[in-house]
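What you see is the complex with one protein chain gone and the rest in place.
Let's look at subunit A:
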Amino acid sequence: MLEIEIDGKQLQVSDGSTVMEAAATVGAYVPHFCYHKKLSIAANCRMCLVQVEKAPKPLPACATPVTNGMKVWTHSEQAVKAQKGVMEFLLINHPLDCPVCDQGGECQLQDLSVGYGGAQSRYEEEKRVVGNKNLGPLVSTDMTRCINCTRCVRFTTEIAGLMELGQAFRGEHAEIMPFVEKTVDSELSGNIIDLCPVGALTSKPFRFAARAWEMSRRKSISPHDSLGSNLIVQVKHDVVKRVLPLENEAVNECWLSDKDRFSYEGLNGEDRLKRPMVKQGGAWIETDWQTAMDYVVRGLKGIRADHGPESIGALGSPHSTLEELFLLQSVVRGLGSGNVDFRLRQSDFSADGRMKGAPWLGMSVSEIAGLDRLLIVGSFFRKDHPLVAQRVRQAVKKGLKVSAINPAFDDWQFALQNQLCVSPSEMSAALAKVLKALVEQGSAALSPEFQALVDSVQVDEQALAIARSLGSGRRVAVWMGNYAVQHQDGVALHALASEIARLSGGRFGVLGEAANSVGGYLAGAVPFGAVSGKNASEMLSTPLKAYVLLGIEPEFDLRDAVAARKAFGAAEMVVMLSAFKFEEALGYADVMLPVSPFTETGGAFVNCEGRTQSFHPVVKNTGDSRPAWKVLRVLGEALGLGNFDYESVDAVRAQILGASGSVDPFRLSNDIDIEPLNPAGVSQGLQRVADIPIHFADPLVRRSAPLQATKDSEAPFARISPATLKTLGLNAGDKVVVRSVSGSATVVVSEDEGVAAGCVRLAAAHSSTWALGSLNGEVSVERI
């Protein structure tokens, strides 16, 4: 510990602290631009100059380490004089365009110029002008305003992992730019808007839409990925104008992914469903709630009477709130059916009824920083979990060694120690090899259920390398990605990965696909437990008479769009609770009930680490739309089912979680009772590997125009490895028809070295590929 005196206050700080950090702990504000607590120190704006005893000139607080007995004055005459001098230079070339600048009102330069700037400029020479850059559909530039603090450059390099911006040229000509004509394509790019201390980088979708002081700031939770980023939603005249991060060091730190930040643009599009709609004689008519609800109640009662309760089923989106999913399953179970599920893209349900709790990350997100070995199984990690990947990236810099087993790799923008790329049908064998290598080198004994499978494989070099890596760690974790959970042998992969974690003394976790992937289990929106029934897959393969769909667009959100359309087409009644009017569904749906997106309803999500995060509505209901939990409560009462008299959404949550409002840790568990595993057959044909692209994962983000204009939202390619392209006789750029057992899709081929041999990586959740049906299985490719 070091003793330091700042502005006359004595304090102790740990070794290696800077004067800036020390000043922050006593509440002494040192003006600054380039310093940011999450970024490396640049010390190039010079705004944080402070007076230090015995130093001949002012020193930059951000880059000056504390020494024992140091005396610092942050607001002495010398310090303020230095700061004012720096400010004068910074303002020399800065345009006086605050009245038309979006940063006005929340600009660090504007704020500090009030304190340190002169009333008048002494500079009479020419000002420099810097050309604007096109950074893509999300970030708008006014580069003349730039003060060259390089926060954005350091962000892309250090946090996003790829240096997409740089400071080119020198001295007066220095300017921030991407490499000639390139855009900033990181899935975290929006954070440079927050980081920019001036108006050089501002939000393109928000441009000229409102002033910072006109909007109210309301807290919310992101409904997208399984992290549950904390949001500040800014609202003007009951319209969401902008979304910013709410700093929460335990969850999203001070960052947001672009999906969390810009999805609000999809809220108020033209296809927003505003009135209940009923199909009569093949034509859709708008109606009132009473009529629509009567129709639904009559229909469901009739079908139950005619075909029995088992002919009714419900599918809920994993992006729905805890309360919505709970009430959905309450309605279904109240009717006497157990057909309810929220695991829409999963294909292996053989663990149902044998799970000891809700699958979760197995650790808290903040513990990632302390890991030293990590194995990721089946994940498009960087795009599926942008901010968890960011945490792993920071941990890698501190020595974390990451291995991954996947059928297709992207550049994750951090170094992978071992990268094992195998086709989908070889994944369980690959895990068994790692397991065998661990058994051979380790002390712990293998559980007998794995013996047959482990005996059937030979350890190879790559498996050995992964086993060695895991075996040499002290704080190990093994994670299942979304791809592994959706895999046709998902349960076997789960069992194998958890056994690998056990033998390497590590923790096992499931990353989780959506905001409420853990919460759905806790809400009971699964077809086992109290009343069991058909799972998401069975509900489509053995068609039911009535379906209730909550927040789903079947073509994009279900594992097999073709089977879904067939099942819904044959059903007597399909009730959709949706925030949007979904064109594709107009053919087979019978009722559309307008329900609220996350901004207009209250509720809670349980994130991947089991953290319950509740939120309130931030704007009023649009049109006649109503929060889904209220709609389901009224539906339950109208159907004459008991126990639906909840007064508030909090009462529903208390019913699920108890009075504490947080998840009892005993309800979270990745353990399953496993049955002996046998070797899986290896597929000989061409196998499809389907990823869910980051901006196609849920109905809201699919409607955000700026996100749909990003590079991540390009129409899917059939991505094939160079060797497989050769055996197929194809070239990159060829137009091909991809055929599955259910249908076909016409796409363009691209060469991708990251895809396993014998595989075609072709994204799902997209209008060009849903006709292929199942996310996995064999396909053929033919040039046209």
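The working rule: a residue touches a chain if its C-beta (ideal position, glycine included) is under 8 Å from a C-beta of that chain, and two chains touch if they have at least 3 such contacts; residues count from 1.
By our rule, contacts and distances are computed from a predicted model.
Participant: Name the omitted chain as UniProt records it, choosing among "Biotin-dependent enzyme", "Maltose/maltodextrin transport system permease protein", "ECF RNA polymerase sigma factor SigW" or "NADH-quinone oxidoreductase subunit E".
Facilitator: Answer from the record: the omitted chain is "NADH-quinone oxidoreductase subunit E".
Participant: Consider the whole complex, including the chain that is not shown, and state which of A:A23, A:M177 or A:A690 touches that chain.
Facilitator: A:M177
Participant: With respect to the chain omitted from the figure, which of A:D102, A:E164 or A:D384 is a touching residue?
Facilitator: Only one listed residue reaches the unshown chain, and that is A:E164.
Participant: Residue-wise, where is subunit A in contact with the chain that is not depicted?
Facilitator: Within subunit A, the residues touching the omitted chain are 157, 162-170, 177-180, 182.
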